[in-house]
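Worksheet: one structure, shown below.
Note that one protein chain is taken out, while the other chains of the complex remain in position.
== chain A ==
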Amino acid sequence: MLGRTFYNTLVKKNSVFIATIFGTAFAFEVAFDTTSTRVWDNFNKGGRLLPPIVHYNSVIGHKQWKDIKDKYEQ
């Protein structure tokens, strides 16, 4: 039933199908970028224990520029 609806609304007409693909790609890109950036920044924020692959010095502060720029920008 769900598959039927999916097919009829998004796949059946080619223009809609193309638009769906492009829209999904855009949405996925935004979501994936946001999520991975958040994870990445969290890895590099320092001061906390990090996932298992990382180095033994994980708990010491690591700062990206965005973490320290408040001290130097007006």
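Brief remarks on what is shown
Here is the rule we go by: a residue touches a chain if its C-beta (ideal position, glycine included) is under 8 Å from a C-beta of that chain, and two chains touch if they have at least 3 such contacts; residues count from 1.
In the analysis below, contacts and distances are computed from a predicted model.
Chosen from "DNA sliding clamp PCNA", "quinol--cytochrome-c reductase", "Sof1-like protein domain-containing protein" or "DnaJ-domain-containing protein", the protein name that UniProt gives for the omitted chain reads "quinol--cytochrome-c reductase".
Counting over the whole complex, chain A has residues 32-33, 36-37, 39-40, 43-44, 50-51, 53-58, 60-65, 67-69, 71-74 touching the chain that is not drawn.
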